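The complex appears here minus one protein chain, its other protein chains still in place.
Chain naming follows the written order as A and B, and within any one chain the residues start at number 1.
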């Protein structure tokens, strides 16, 4: 038997809505099998994974805390990927944004005013954008592959942060441990609704950025330019769009948003710089961007789903004692199913039997 | 001492070389598999486990190759048959590999593994200065060199290699010429998986004969970078892998000499060096254009 894809004349609206549900269903089945094999009650396990984190308000706050950087970075990356710029160094731009954004609270702790926070955020954006501009410049000027340079710069950024918090920026009152001084209250990103949990304005930024970029992509000429240059650089050139400018635009936007995510995370959720400030948000965001089909609104949903899978993983670890590795394997499985099911949006699947006569339509033509 | 340092560099470079040479075949066929880290770690745990239970490192190597290839099939099925996005699928494969290997290896933690014996050729291995370097290393070191030569020969000197590259350059016209694009890409992906598995086994059977979770520690990513770094040419991968190894080992020596430069700066040297060399290479625009597989990462669905 062979599987064949038949391109649909147009995107299937039905499957665009249905495919996440099918993926979820398949994940539930596969997950249930996996948990049963491990000797756990599958229903209980899946309950903790998907439902338990949504039951309490504080946990919803935590979901927002976890999803905010993922969404913020991923929407920026969507511009990159749509325009064919392969920025996989968002993690580095996140880190540099966090560092430049922290200049004020670390070096001038006595400067306390309402203006500190806006300045920090702007400096974070500028830092991330500037760091993103390096691979963009190398690509435009020397034709250097941006996948590699942006990835290499991640390691450099992390080591730079490490050096800063152990060296020049070490907390004078911190017993020589690697961390900066804690930010003063005026440098801390406020919580949205502090009575019920610790979700901060970073989540609002993420939603606003997603909506703004969605608007840009779907309603403005700039968005059209992104799509045209991404799909067909030749056609773009005929339309008078500049490929080089687009490279910078994409990297500056995604770098800036990653930088904003970095300073928001440090200022809102952590409160100081430390040797590691990100558990790989910049890389996880790549998955989020594709899970959301590079659509900023889809990315909001995708970011929440991935965040849920982290929280659910913890709940499952605590409650029924499945290990962290199971959680990660399960995450990988979930991604596989979501990606696979998205195929249904653009294609019909035909199972072609050994004899051509036995062709079976697997799905109805919608 | 100088010879020992060279051997240390060779050991550090070999796993990168093996994985990258596998990936170059995959990418030359037009497929970008970012799951090298995941396939490598699966190879590491399989190689260790099989060698430990059977007592034979060679069986471990064989099993790692098979598991690497099978694991890559998962990626192949999604990206080639279901035309999912290759970047995202590759990342998911890494996630799955890291998780799954941790689950499989839980009972191996804290057990000393079986180390593959070094080659020893009477007389030749005892030659001064070069004897051990040329004739006294681990067997997989020689495999890695043969593999590089073999892949270079295959890609640029055989008809099959030409076919593979033509698919990577333009899958639509290759298809029009009657080449079985998907089938060949499946084979390429599996070859890449097999090599990544072998590289993983090198880690758990030669480099550091033990199993620890996440023991690949990012080497799969370095291997991916090397492929681009080498502008998709096998011999340049060899040069790149040894350069990377030399800079990594060199910085440790610089530290041991006590030169007093921040260790973070020294640790970032291999990455900065990669960027610099890459810029130098890619300045020649025509040369890189010729080498880059034009269909890399693009989905292909045969029309009927």
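The rule is short, and it goes like this: contacts are C-beta pairs under 8 Å (C-beta built on N, C-alpha and C of every residue); 3 or more make two chains touch, one makes a residue touch a chain.
The working rule: contacts and distances are computed from a predicted model.
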| query | From the names "Ion-translocating oxidoreductase complex subunit B", "MrpA C-terminal/MbhE domain-containing protein", "BMP family ABC transporter substrate-binding protein" or "Cytochrome c oxidase subunit 3", which one matches the UniProt record for the unseen chain? | reply | "BMP family ABC transporter substrate-binding protein"
| field | Candidate in contact with the missing chain, chosen from B:133, B:239, B:252 or B:277 | value | B:252
| field | Hidden-chain contact residue, picked from the options B:215, B:237 or B:273 | value | B:215
| note | Cross-chain touch to the chain not pictured, restricted to B:95, B:203 or B:296, is B:203
| query | Where the complex has a chain not shown, which of A:277, A:291 or A:340 is the residue touching it? | reply | A:277
| field | Contact set of subunit B toward the excluded chain (per top definition) | value | 1, 4-5, 8, 12, 15, 102, 105-106, 109-112, 115, 203, 207-210, 212-215, 217, 219, 248-249, 252-253, 255-258, 260, 262-264, 267
| said: Suppose we count only contacts with the excluded chain; which residues of subunit A make the list? | reply: 25, 28, 43-44, 46-47, 51-52, 56, 58-59, 62, 65-66, 159, 162-163, 166-167, 175-178, 182, 198, 265, 269-272, 274-279, 310-311, 314-315, 317-319, 321, 323-325
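Please note the rule applied: only the chains that are shown with their structure count from here on.
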| Distance between chain centroids, defined by C-alpha means - subunit A, subunit B (Å) | 27
| Touch list for subunit A against partner subunit B, complex | 3-5, 7, 81, 86, 88, 138, 142-145, 147-149, 151-153, 155-156, 159-160, 162-163, 166-167, 283, 286-287, 289-291, 323-333, 335-336, 339-340, 342-343, 347
| query | Residues of subunit B touching subunit A in their complex? | reply | 74, 78, 81-85, 87-89, 91-103, 106, 213, 221, 224-225, 228-229, 262, 264-265, 267-268, 271-272, 274-275, 278-279, 282-283, 285, 288, 292, 301, 303-304
